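Taking it in order: structure first as structure tokens, then the write-up.
One chain of protein is taken out of this complex; the other chains stay put.
Then we have chain A:
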Amino acid sequence: MNKSIMGLALASLLGASQVASALTVGFSQVGSESGWRTTFSESVKAEADKRGIDLKFSDAQQKQENQIKAIRSFIAQGVDAIVVAPVVETGWRPVLMEARRARIPVVIVDRNVAVNNDQLYVTRIAPNFVDEGRKAANWLMDATDGQCDIVELQGTVGSSAAIGRMEGFNEVIGKYEGAKIVRSQTAEFTRAKGKEVMESILKAEGGGKELCALWTHNDEMALGAIQAIREAGLKPGEDILVVSVDAVDDIFSALKAGDVNASVEMSPHLGGPAFDVIEAYLDGKRDFEKWMVMDGRIFTQENYQDEYELRKSQ
């Protein structure tokens, strides 16, 4: 009897010392549906390793119920903090309440959650889609002096990234008389569709010689579309300017080849900022902005080299 109590006490002592030395953070990720998402997951794991954080990673395979289960198990395990990349916006209130009752801080990354009480999470760290669209449009308007017939390849219809980027882009070009979108069609964020849709658009526009620029809601579609432009006998990047969003690794090769003119960065490296917030919170800081915008750079032919070398070396 005595022995077992001693054992328990010892175990709890050991446990306590572990908590003191290393932070335990639970991370519920959406899934691994795109290259961007896997880079995001890998980056969070690498960042946790670097800081000596004990990361409990859970892949929800695109299902909210899995995320809720994962968060409940994090709470049961008594982690120090929880990071969630939510798959959808709604339905988070009950589980966030549970985390709050257990006094575990929650940081939201990437997509948004719709809860009426913003005390339920510490902060949200996410890119601003509308701003990404604005940046792309500003670059294009500078490059063409506001005179441009633009083809737009949209992302998946109804996705928040597509809606936001479209809104920001249109807001900027609306100020220029000479700039207009002549064709807009969805290519579902994929390379294959980007190529297929661009092929047809080029034909519908009489070979595409009158077009000035292509604006795509992500890099994958741009990478497909530049092949279609090339096959139509035009030079992407010169005859038709190409501007997109994401700055994935493959777009840098295209920037180097001169096929793509600009890509707005949507950084997948959300792990660092999230852990910064958690560490500050556990040190007693409370007054966080409710939305910390991840500011993306814009990579063009002039400034891509350093980043290209950096990524190649990794």
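To be clear about the criterion, a residue touches a chain if its C-beta (ideal position, glycine included) is under 8 Å from a C-beta of that chain, and two chains touch if they have at least 3 such contacts; residues count from 1.
The working rule: contacts and distances are computed from a predicted model.
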The chain missing from this complex carries, among "ABC transporter permease", "FeS cluster assembly protein SufD", "Cytochrome P450" or "NAD(P)/FAD-dependent oxidoreductase", the UniProt name "ABC transporter permease"
Taking the full complex into account, find the residue in A:S28, A:T123 or A:T186 that is in contact with the omitted chain.
-> A:T186
Residue in contact with the excluded chain [from A:G224, A:G271 or A:G296] = A:G224
Listed in rising order, the chain A residues that touch the chain left out are 32-35, 38, 154, 157-158, 183-186, 188, 190-192, 195-197, 199-201, 203-204, 206, 220, 223-224, 227, 231-233, 250
